[in-house]
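Read the structure below first, then the notes.
A protein chain is absent from this complex, but the other protein chains hold their places.
Moving on to chain A:
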Amino acid sequence: MAEEPESALQLPPSSTTDGEGPTEVSPETATPEPPSSAAVSPGTEEPAGDTKKKIDVLLKAVGDTPIMKTKKWAVERTRTIQGLIDFIKKFLKLVASEQLFIYVNQSFAPSPDQEVGTLYECFGSDGKLVLHYCKSQAWG
């Protein structure tokens, strides 16, 4: 990605060096209360330093799932699906018993270790990756 799109918010970095939450890029977006912990993913999958290029991710709700006020996010290539799930769950303030699923093509759930960068290469179009998310009480 050569430039950050104007309306995309930065997904909070998973490293613990930045505890400030999302950087507000778009003036028209009232930044909702960021999750109390900025470390939204375990960070074990992040390689040192080489995560410059971010992916534009557009998050869309499915079913009765609450819609996120901010839908566009700039996400590091190496962010995993599980990291994204954790982030959205905190963002939407879901309770522990609620599950959140993320789908590509509105129907396929990538496995939790799948990286956003790879998903973008396979399913991205028009410079962004559209992901649908859906909450559920349980799976099984």
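Following the convention adopted for this analysis, a contact is a pair of C-beta atoms (placed from the backbone, for glycine too) under 8 Å apart; a residue touches a chain by one contact, two chains touch by 3 or more; residues count from 1.
Just so it is clear, contacts and distances are computed from a predicted model.
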item	value
Undepicted complex member, UniProt protein name, chosen from "Roadblock/LAMTOR2 domain-containing protein", "Ubiquitin-like-conjugating enzyme ATG10", "AP-2 complex subunit alpha" or "Nuclear transport factor 2"	"Ubiquitin-like-conjugating enzyme ATG10"
Chain A, residues in touch with the chain not shown (by the definition above)	44-45, 62-65, 80, 82, 85, 96, 99, 101, 103-115, 118-119, 121-123, 125, 130, 132, 134, 136-140
